[in-house]
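I have a structure here, written as structure tokens, and I will follow up with some questions on it.
Of the protein chains in this complex, all but one are displayed in their positions.
We just call them A, B and C in the order they show up, numbering each chain from 1.
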Amino acid sequence: MSNNNYFSGLFSGIKSLLVGLGVTMKEFFTRKITEQYPENRKELKMFDRFRGRLVMPHNENNEHKCIGCGLCQMACPNGSITVTTEMLDTEDGKKKRSLVKYEYDLGCCMFCELCITACPQGAIEFCTDFENAVFDRSKLVQQLNKPGSKAVEKKPVPKPAAPAAKPAAPAAQPAPKATEVAAPAEKKESNPETPTTV
Amino acid sequence: MFDFTVVTNWIDALLLSFLPGWAATLVECVLVALAIITLYAVFAIILIYMERKICAFFQCRLGPNRVGKWGSIQVLADVLKMLTKEIIDMKNVDRLLHKMAPFLVIVASMLTFACLPWNKGAEVLDFNIGIFFFLAAGSIGVVGILLAGWSSNNKYALIGAMRSGAQIISYEVSIGLVMLTMIVLTGTMSFSEICQQQADLGWNIFRGHVPAVLAFIIYLIAGNAECNRGPFDMPEAESELTAGYHVEYSGMHFGFYYLAEYLNLFICAGIASTIFLGGWAPFHVPGLDGFNHVMDYIPGAVWMVGKTFFVVFLLMWIRWTFPRLRIDQLLALEWKYLMPMSLVLLVLMAICVSLGLTL
Amino acid sequence: MTLDNIKTLEPSQLRAEMQGLKAKGFDFLSNLIGMDWGEEGGLGVVYCVENTSTHEQAWLKTATTDREQPLLPTVSDLWDIANIYEREAYDFYGIIFAGHPDMRRIFLREDWVGYPMRKDDKPEEQNPLRMTNEPLADDTTQYDVQADGTVKTKKNIVFGPDDYVVNIGPQHPSTHGVLHFRVALEGEIIRKIDPVLGYIHRGVEKLNESYTYPQTLALTDRLDYLAAMQSRHALCMCIEKAMEIEVSERVQVVRTILDELQRIDSHILFFSCLCQDMGATTAFLYGFRDREKILDIFEETCGGRLIINYNTIGGLMADIHPNFQKRVKEFIPYMRKNIKEYHALFTGNVIFQNRSKGIGPLTKEQVISWGCTGGTGRAAGWANDVRKNHPYAAYGKVDFNQVLRESGDSFDRYMIRLDEILESLNIIEQLIDNIPEGNYKEKTKPVIKVPEGTYYQAVESSRGEFGVFLESKGDKSPYRLHYRSTGLPLVAAMDTACRGFKIADLVTIGGTMDYIVPDIDR
Partner (left out) sequence: MEVKKRAKIKSFPYEEFKDNESYEKLVQELNANGANVIVTQLDNLIDWGRSNSLWPLTFATSCCGIEFMAVCAARYDIARFGFEVTRNSPRQADVILVSGTITTKMAPVLKRLYDQMADPKYVVAVGGCAISGGPFTKSYHVLKGVDKIIPVDVYVPGCPPRPESFLYGMMQLQRKVKVEQFFGTTNKKQKEPKE
């Protein structure tokens, strides 16, 4: 190492260290960004789409929309949902499936939303509750239908209320065409020649 | 300036009034030891809390704030926990050395802690070769670290200990030379005399101007390395050696290392403020008598502790800014930069003193 | 893309063909996929080699019907990375590669019984949970086919009795997960590294064979969780191509933006973890501070911070959130400003510079031979960006640079990533105001069946080329779904990069290589 290098290296090194010290000192006096969780529980609000745990909404009459078809159970990749049903005779003499127990294992769930997409009734959805830690493993297996509840009696298939439910109609139309017309008009300047293919 | 010898003399006289000479000395020794241990623990707790808070503030977060007001008794909880935690007895270790190592470290740390002059007349270990004693006592610690690494029968610990050995022994050279520089300036090795001199003539860092300022910087770097703190925390180097030499220690044995680390930091800062920043000597500006008079009202102990904490803050700032060095770079820094520089400084200081160029 | 013309070769022809391809400039072995085609098809391997100057790909396959001792010739002398890939095929399918110097298991324990990816293997029955310490042999076997057709075995030494071997991992702060390096040291100097993988091998590829297509999507997020968006994008695209679903422009653009956000997220995490590993804890927290902004964007639109679960076959799970554009536009200048802070605090720092410049260099030839794509390859001057070479989604329409550097040392690998953050910001800036209208999801059949055939789709994930290889027999689950791991080549190249450097450099080199272990082990 030549002498020149020795000293210039020394001084530029010291300068870089001082710059770093300057940065940290600046941060020392800036406002801290910490969110104080248990203290801010009142104000804390999760994003709507946050998936905390699966719930089955009940209306004021203690009725839910589940018909016990078991599609969610089949869609679940790792068996977190167990639907127990029984066959009941309705007044007009037909057999009808009815939900007995809807068991959901929160400790196994991977929040992939396949159950919700699979549900034809929109009977289940994710809520944003995140405070779920327990002491006992068995407490994580939850029964989602409330005791004494029954399926809501409705003739037409109810439109799902859940936000993440199946996409509505527009997908069926030859929509890709329409967007293809619209898109280049908007993005003319960027690069019209490049093919869209992958 | 309040002279603490008034208090000590009074206690001495009081004890002698009803005890024989030897018993009085014994009681005094015990009292002093108790005082030192208490101070040691108190400062350790303050420092750990301070570090956790300061580090948090550098990192745009809040740090401990749920245990007590602003998290102030957080460290007490840690101490309680550590005291009641199991100390694991391992097979395949060198039992005696393994158990002895943490005590060596803490004893070395306490011995050096006792060297600090707190106030005029409040020095525990004060004799004519104080600085020499300080250096000697301080180097016991490295034995503890080496023993810890060796006796643990763990490869990480061994590498950590070897690094630590190389590091501390190297940096002791710089520290010794820098202190020598200042001894040339003061002409004495006794801490009390150094402080007294600075109270009379002004702080050494001003008296020795250029060489003293440079020496101060070198001392800070080398001292930081002596304490095994970032960016020189190679022996522990968490990301490489998991926990370095104390990887196998649990419970209070680990607690000793933990405490010693912080206290060494404090001692390093304390010595820096004693030798360079005047120890308990108040800040005086020549000519401004009124100002100087006001400064004199602040007790010496406050000056001492205040200066020390200022230096501690500097060292923490450094620690929480820089990445860690590599062991060969660390040694290169010492042998290629710091040691030659401190040799030059020594000569420079000698010239300054002999030509009377000091202030 | 659909792979219609995979060239089928007899094992005896393979080496000659491969040597010919190598000589023609096909110097990048991007995939080596073990296969089980049943009793008739036998056990085999699918190879994909790519010409690094023309980006032309050649697909080949070979098979043997011998299930007792399936022998195929090795190509490990032609491409370094084949060393590891062939061990993987051996581990999962029991295919023995004649002439391979190191036929050990790579993911599973050495006392594992059977070969789990074979269609007729029952791994759980033969392998109860073993709580004994894992045996790790110090020597390995090489199988050579003699001229008369018999097989001769030879012992090769991995670590000799004189090697001072330190285990770094599986539980170690600097391995970024559960990775295990056996490192032979001489003092502080590294003599040899032997990676032991599989501590987070979850058998994703085997699981996929029993899952329906929508279910397989759920696992891609968990491979490389810092490239969740991109991995899932690749799989969705692969299935969409196979089923000939045309997704709307809107989906293409949104996917591109999210991919780039994910890339920034990953690179910030890279920066943070590197700083943490090198002892600059404060910079680590600054990185995480900025990363939270991206996570907020993700969470608001997709509902997840890390496991995002947003792409789906035919589009997206939900339309973008109304706040999405606003948040992204706020983020772009914020990040540009903070990159400067990173440079001031860490990049310029003399300690960091001394610890990274000239440390662990990989030449262009080495990165190509080891197949180190992504930033690691580009740092050595290899232009391997899939976004440029095989454009997909909206990448063909945006203007961006492929960041390249020359020396391939740790510092370059680090700088590449920080520069890519800026490039990604540019891409997002071009797209964010031009999200076209359209469907966010195309209608698909309730049961998704992919037509029979073989398909491959690569994307540029956060740390290199992520590929999805799908072989379908027309069922509702894939016959074989293989992911090209981005991290496996990086870990494989660690030995080359680290030799002769110090143990502290291992941390730097590992940090700048930027691998994610769950992606390696799958």
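One rule holds in what follows: a contact is a pair of C-beta atoms (placed from the backbone, for glycine too) under 8 Å apart; a residue touches a chain by one contact, two chains touch by 3 or more.
In this text, all values refer to a predicted model and were calculated from it rather than measured experimentally.
A.B. asks: Over the full complex, note down every shown chain the hidden chain is touching.
C.D. replies: So, taking every chain into account, the missing one touches A, B, C.
A.B. asks: Which of these, B:V7, B:A33, B:A77 or B:V210, touches the one chain of the complex that we don't see?
C.D. replies: In the complete complex, the chain left out is touched by residue B:A77.
A.B. asks: Touch as defined at the start, partner being the missing chain; which of A:E35, A:D48 or A:E86 qualifies?
C.D. replies: Missing-chain contact among the listed residues: A:E35.
A.B. asks: Pick out which of C:M18, C:A89 or C:L108 touches the chain that's been left out of the picture.
C.D. replies: Of the candidates C:M18, C:A89 or C:L108, C:L108 is in touch with the missing chain.
A.B. asks: Which candidate, B:I45, B:C115, B:V247 or B:L333, sits in contact with the chain we can't see?
C.D. replies: B:V247
A.B. asks: Of the residues listed, C:F288, C:F352 or C:Y392, which one is in contact with the missing chain?
C.D. replies: C:F288
A.B. asks: So which bits of subunit C touch the chain we can't see?
C.D. replies: Where subunit C meets the chain not shown: residues 108-109, 116, 123-124, 127, 129-134, 170-173, 177-178, 198-204, 206-207, 210, 218-219, 222, 225-226, 269, 272, 284-285, 288-289, 291-292, 295, 305-307, 517-518.
A.B. asks: For subunit B, enumerate the residues touching the unshown chain of the complex.
C.D. replies: 52, 56, 59-67, 71, 74, 76-82, 84-88, 238, 242-243, 246-251, 254
A.B. asks: So which bits of subunit A touch the chain we can't see?
C.D. replies: Touch with the absent chain occurs at residues 32-39, 41, 44, 50, 53, 77-79, 105-112, 130-137, 139-140.
Everything below uses one rule, namely that only the chains that are shown with their structure count from here on.
A.B. asks: B-C versus A-C: which interface comes out with more C-beta contact pairs?
C.D. replies: A-C
A.B. asks: Counting in whole Å, what is the centre-to-centre distance of subunit A and subunit B, each centre being its mean C-alpha position?
C.D. replies: 54
A.B. asks: Averaging only over C-alpha atoms, locate the centres of subunit B and subunit C and give their separation in whole Å.
C.D. replies: Here subunit B and subunit C have centroids separated by 49 Å.
A.B. asks: Rounded to the nearest whole Å, what is the centre-to-centre distance of subunit A and subunit C, using the mean of the C-alpha atoms as each centre?
C.D. replies: Each chain reduced to its C-alpha mean, subunit A and subunit C end up 26 Å apart.
A.B. asks: By the touch rule stated above, which residues of subunit B touch at least two different other chains?
C.D. replies: Correct list: 58-61, 320-322.
A.B. asks: If a residue has to touch 2 or more other chains to count, which residues of subunit C qualify?
C.D. replies: Those would be 282, 286, 289, 345-346, 349, 351.
A.B. asks: Mind pulling up the subunit A residues that touch subunit B in the complex?
C.D. replies: 10, 17, 20-21, 23-25, 27-28, 30, 32-34, 36
A.B. asks: Give the list of subunit C residues in touch with subunit A in this complex.
C.D. replies: Interface residues on subunit C, with respect to subunit A: 211, 214-215, 217-219, 237, 241, 246, 248-250, 252, 282, 286, 289, 296, 299-304, 307, 309, 315, 317-318, 321, 341, 344-346, 348-351, 353, 390-393, 396-399, 430, 434, 436-443, 457.
A.B. asks: In their complex, what parts of subunit A are in touch with subunit C?
C.D. replies: 12-14, 16-17, 19-20, 22-24, 27, 33, 47, 49-51, 75, 77, 110-114, 117, 126, 163-164, 167, 170-172, 175-176, 178-180, 182-183, 186-187, 190-191, 194-198
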